[in-house]
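The structure under discussion is supplied below as C-alpha cells; questions concerning it will follow.
Of the protein chains in this complex, all but one are displayed in their positions.
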Amino acid sequence: MIVDQLVLQALVAVDVLVVFIALFVVLLLSSFMLRGVKLRSIPTVEASLEAVRACSEKGTPLLFDTGWTGANFWGHESGLTTLCFVPATLELLRNIAAECGRLGVRVITGTTEPVYNLMSQDYAQRGFAQSGHPERYVPTDIIFYPDNTALNMTEVEMAHRLPYGAAVMIGGHNQTSNVVIYEALATEGAMIVAGEIWPNDNSMAALCADYMSFAEENIAIGSYLTEDPVPKAILAGEDIVKGFLIAVVILGGILFGAKVL
Amino acid sequence: MAKQTESTGSRIISELPTLVGIVGLFVIASLYWVQPGWDVALTIRDATTLSLIFPTAIVVLLLLRRHIYNLSRREESWPYDITTIGSCLFMILLYLIGGMEDPTLAALYSNVSVVGTMAVISAIAVGIFSAMMRIYRAKTPTMAFLIALSILALLTYSPLGEMIYPGIPQLGDFVQTYISGAADSAFWISTYIGAVALITRMILLKERLRPA
Amino acid sequence: MASPIEPFMPWLSALVFFGAYSVYYKDNPLYRFVQSLVVGIGAGYLFAAQLMMLQRVILPQLTILPAAALALVMGLAFFCIFIPQLISVYRAASILVLTVGIGIVLPMGVAIIWTVTAAYAKNLFAGLGPIVTGICYVLGLSYFLFTGVTEKPTAPFRSLGRVVLLVYAAMCISMTALGKLAMIQWKVLDALWGYPQTWQVPVGIFILMLIDAFVYPLRNLVPGAKAAEAEPKRKSTRGKSE
Partner (left out) sequence: MSKERKINWKDTRLIYLMMFIVIFVSSIAPVTLPMPTVQWSKDFYRTIDKGCTVTFASPPRVFEGVKEGTRVAIINSGETAKLWGDMSEAVAVVWKDLMRRGANIFLWSSYPDNAVILDKYLLPMFYGPDPSKSPLYGTKFVDMGYVSGGNYLLIAWADDIKRITPTDRYGNRLENLPMMRNINAMKTDIDLMIGLDARGLETIFVVRYNTPVLDMGSTDSAGYLALSYTAGYFKGMIMGQRGGAEYEYLSGIPGRSMAYMQNAMTISVIVIAVLIVGNVQYVLKRREGT
C-alpha cells in the first residue's frame, strides 16, 4: 500500500476553500498577466472540422456523440468532469454545425442527458444559422436517448445503415461502451475523432480513434475556438498550478524523506 | 467612456443568468463545509434536482415526435418506429394503471432495459478483442511497448501468467497499482484543475453558457 | 403479485441479450426490433418515473415545500425553448441547472487535487512502488501543460507523460476486455443452467445466421428487399481482419 494513514487528514487540515481560493487567485492573475502566451495545439479541434469535410466528400452524415455529458447530480467528484465538458462540447457543436451548414453535411447528435439535449438544439440551430443556411438544421437529428443502452444500440444500427463518414465522439460513455460504437464505425470505414472524459473511455479511444485528445484537453477546447486572449491566458495559468503540484511532489517528497517535514 | 459603461452594463444584463448561476454554484458548494446545510442552499439544490423531471419529459416527447415523424413520412423504418412508440406508450399506460410497482412494468424494465444494458456493456469485450486483433500493431516503439503491456495485463488477470511464472502477475500488479494508478491520478487531477479554470472563466464571463 | 407475462420473461430476456449480439453478423431485423424495444421501453419507463415524481413529490408539496414550487417554475421555464421570444428564460434555467450541478461536486474535486498530491509527496520514499508512482504522476501531469513556452524544455517529460497515460490505456484495455468477457459468459451460463433453460434462443439465432450466410439469404423473404440490398455501400472493413 502506497499511502497508509495519511491522506484526508489534509482535507481536515487544509480547508478546501483555501485551496480553491488559491487556485482561483492564480488563474485570475494569469488572466491579466499571461495574455498573448502561445498555446500548443489540441488535435481534436482541427480534426473535428476535418471530419465535416470528410463527410462532405463522402456525401454522408456526421455523428456528433457526447454520451452522458451534461448535468448530473450523482454527488461524486467525478461528476464534475461531465459538467465541465458542457460548454466546450457545445461550442464545438456550434462550430461543427456552422461548417456542416456551409458544406451541406447533415449532423446527427446523440446524448442521454435531457438538459444537454435541449442545449444541443439551441447551439446546433445557431450554428446552422451562422452558416447562412438555417434551413439545413433538422431538429429531429438532435437525438435524445433514454439511457446509454439505447444510445449504443441505435448508433451501432445507424452506423451500419446510413453509414457515417466520420464521427466526433466527445464526451463520456458508460463503462467504456464507446468501443462498441467505435467497432461499428470502424467496420464501415468511418473516420473517428475522439475526446473522452474518463480515463477508461480514453483508453478505448487510444485503441480505435484516428485522432484523440485526453481528458482535460477537451475542457479547454472552448478556449481554443475563441479569439479572446483571456481564456487562453487562464489556460496558461493552469500550467503554474500544475508546476506547483509537480514541485510539491518532488520537493515535498525530498523534505518528507529527509524528515525535515 | 460612457459607451463603454453602457456596453458593460448591457453585457452584465445579458449575462445575468450566468451571474445568478455562479452565485448559485457557490451557495450550493457551501453545503460541503456547512453541516448541516442551510435552508436556502438546500432549497435551491432540491428545486434544481426536482426541476429535471420537466426537461426529461420534454425530451422523451421529442424522441417520440421523431418516430412519429418517420411514420408520417412512411420511411422504411416504420415497423421499428411502431415498436418504439408502442412499447413506450404501453409502459406509460402500465404506470397510469398500476403505478411504478406494476409487476408487468417492472418485468419489462428488468428483462428488456436491464438485460439490454448488460448486452451492450458485455459487447465491449467483443469490440476490444476485435480491435486488438485487427489494428494493434507495433508501428512505433511506443506501440510495441503498449502491446507488450497489454499482453502482460492479459497474463496477469487471467490464470495464464501464474501458470507460466508467478513473477508475471506480480509484475502486472506492480504496473497496474503504481504506474496506472499514477496515470489515473494525473488524468483526474488535471481535469479538476481544468474545472476550476472553467469556473474562473465563467466568473470573468469568458465562458459562454449560451450560444454566441 | 406476479405479472401474467412473467413466464415469458426468461425467453424475452435471452432474445434481447443474444438478439443484440446478432448485429455482429450484420444489421438485421431482429437487432433493429430489439433496439427499438430497448429504446421504447427505456423511454416509457423514464417518462413514467418523471410522472411519478411529479405526482408524489412536486404537486402534493407545492404549497408546503418551497423547493417544489421553485422546481415547478424552473421546469416550466424549460418549455420556453419552443417559444423563440422567451428563449432567454429557457437558457437561464439550463444555466442554473448546470452551475448548481457544478456547485454540488466542485469542493470534492478541489479536495482531491490537494490531498492526492500531498499523499504522493509524503510517501515518495516509502519504497520502490511509491517512488515509481510519484515519478509517473509528475510525468503524467506534465503531459497536460498547455503553454508553448514550456513546450520545448518539457518536451521529453511530456513525451514520457504520454507514455505513462498510454500505459494506463494498455492495462485498462486488457482488464476491461477480460471483465466484460465474464459478463457475456454470465448470460451464457444463465441460458445453459438457469431455470428455464433458454439456450435454444442463441442456438436458434445462430442457425438462422448460418442459413442466411450459406443456404438462402433470408432477406429475399421480404418483398422488395432484394433490390435495396443491391444498393452499393461505402467502403467497409468487413472481411479485413488486419
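Order of writing sets the labels: A, B and C. Residues in every chain begin at 1.
Definition applied: a contact is a pair of C-beta atoms (placed from the backbone, for glycine too) under 8 Å apart; a residue touches a chain by one contact, two chains touch by 3 or more.
Small disclaimer: the values here were computed from a predicted structure and weren't measured.
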item	value
Neighbouring displayed chains - absent chain, whole complex	A, B, C
Contacting the left-out chain in the complete assembly, out of B:15, B:81 or B:184	B:184
Among A:85, A:198, A:211 or A:224, residue touching the chain not depicted	A:198
Those residues of chain C which, in the complete complex, touch the missing chain	21, 24-25, 108, 111, 115-116, 119, 133, 168, 172, 175-189, 192, 213-214, 237-242
For chain A, the residues touching the chain missing from this view	1-9, 11-12, 73-78, 174-176, 187, 198-200, 203
Residue numbers in chain B that touch the chain omitted from display	36, 106, 109-110, 113-114, 117-118, 121-122, 125-126, 129-130, 132-134, 136-138, 144, 147, 150-151, 154-163, 166, 169-170, 173, 176-178, 180-181, 184-185, 188
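Basically, only the chains that are shown with their structure count from here on.
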item	value
Most remote chain, CA-based centroid, reference being chain B	A
Approximate Å spacing (C-alpha centroids) for the pair chain A, chain C	15
Distance between chain centroids, defined by C-alpha means - chain A, chain B (Å)	11
CA centroid of chain B to CA centroid of chain C, Å	7
Touching two or more other chains - residues of chain A	2, 16, 20, 23, 71, 73, 77, 80, 83-84, 86, 115, 118, 122, 145-147, 149-150, 153, 176, 186, 199, 202, 204, 207, 214-216, 220, 235, 238, 242, 245
Multi-chain contact sites of chain B, meaning residues that touch two or more partners	32-33, 48-49, 52, 55-56, 58, 60, 63, 113, 116, 119-121, 123-124, 126, 128, 132, 134-135, 177-178, 181, 183-184, 187-190, 192-193, 195-196, 199, 209-210
In the complex with chain B, residue positions of chain A that touch it	2, 15-17, 20, 23-24, 27-28, 31, 71, 73, 77-78, 80-81, 83-84, 86-87, 90-91, 94, 114-115, 117-118, 122-123, 126-127, 139-140, 143-150, 152-153, 174-177, 179-180, 182-183, 186, 197, 199, 202, 204, 207-208, 214-216, 219-220, 222-223, 228, 230-231, 234-235, 237-238, 241-242, 245
Residues of chain A that touch chain C when the two form their complex	2-3, 6-8, 10-11, 14, 16, 19-20, 23, 34, 37-40, 58, 60, 71-73, 75-77, 79-80, 83-84, 86, 115, 118-119, 121-122, 145-147, 149-150, 153-154, 156-157, 160-161, 163, 165, 176, 184, 186-189, 199-200, 202-204, 206-207, 214-217, 220, 235-236, 238-239, 242-243, 245-246, 248-254, 256-257
List of chain B residues in touch with chain C within their complex	16-18, 20-22, 24-29, 31-33, 42-58, 60-61, 63-64, 76-77, 79-81, 83-92, 94-96, 99-100, 102-109, 111-113, 115-116, 118-126, 128-129, 132-135, 142, 145-147, 149-154, 157-158, 172, 174-190, 192-193, 195-196, 199, 202, 209-210
